[in-house]
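Yeah, one chain of the complex is gone here, protein chain that is, but the others are all in their spots.
Take a look at chain A:
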Amino acid sequence: MHIEVQPSHTYDVSRYNILKTSLLKTLLEGANDVIIKKNHAVYFRNVSKIYNTGTVALNHFDFPVEEGEFISFLGPSGCGKSTALRMVAGLGTPTSGEVTVYGEPPEELIKNTNDIAFVFQDANLLPWRSVLDNVLLPLELRGGNKKENKQAAISVLEMVGLKDHLTSYPRQLSGGMKMRVSIARALAARPKLLLMDEPFAALDEITRQTLQMELLDIWKKEKMTVLFVTHNVYEAVFLSSKIAVMSARPGRLSSVIDVNLPYPRELGMRTHPAFSDYVDRASASLENDEKRKETV
């Protein structure tokens, strides 16, 4: 039996939970050689990140993400959400600790596979490429058959409802459409893990709701794991199967909330008492941190 448990400096609810679920799993499966990390899409192990400016962006961050989950990282500005997400994409390395994706370091994974996709806050489209060519980019960079690539790109654009805009250029699109193209580009290479850094923050409420629904549809259909960064409590509750609430200075995990609302989720759910309960809990968790900081 192989279970990784690291000595903890402080008592930490989430760590205790990991230990509990890992043990349970191993016992239930009755397997002797189950390496727990293989069952996880992403695993943060005691990750700290100190930028060379001296900012402690993440402090002993420990968090497992199981395959197929929709996780939101919720927290105030500057608590290290982006830092954590970027490490998962191999766009930054921990100062100490390790991040693994499907049991491998992300830098290795992005070299050899299309498993990881990233959606940036601003759609980040190449202005000199048409919608279709933007979505084709990841496939083009990986090589492969041109005709098949084009088919794949068109089919994801169909999925996000942009089939009629293949030849448009980014400057001709609205903010919501740009974000759709960006999501289509991320999906084009059929990733297993979709990372999104406040993708809807710049959109109006109605567009955001539509895109949230579409995202949930796609997540179910494609059976992906999604890590979603937001500082919007409602968005986190509405989308996620689990919320990692983070707090700032230094950035760390403060609590984990399992959102046991059934999928598919509908917009009407937002007025449901259970929904409000989760919103309250998440908000309380955020506020507690603020208070604790003030007393320190």
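Keep this in mind: contacts are C-beta pairs under 8 Å (C-beta built on N, C-alpha and C of every residue); 3 or more make two chains touch, one makes a residue touch a chain; residues count from 1.
Quick note on the criterion: contacts and distances are computed from a predicted model.
> Looking at UniProt, which of "Glycosyl transferase family 2", "ABC transporter ATP-binding protein", "SufD family Fe-S cluster assembly protein" or "Acyl-CoA dehydrogenase" names the chain that isn't shown?
Choosing among "Glycosyl transferase family 2", "ABC transporter ATP-binding protein", "SufD family Fe-S cluster assembly protein" or "Acyl-CoA dehydrogenase", the correct UniProt name is "ABC transporter ATP-binding protein".
> Which residue among A:Glu67, A:Glu104, A:Glu140 or A:Glu222 touches the omitted chain?
A:Glu140
> Across the whole complex, list the residues on chain A that are touched by the chain not included here.
89-91, 110-112, 114, 116-118, 120, 122, 124, 126-128, 137-138, 140-142, 169-171, 189
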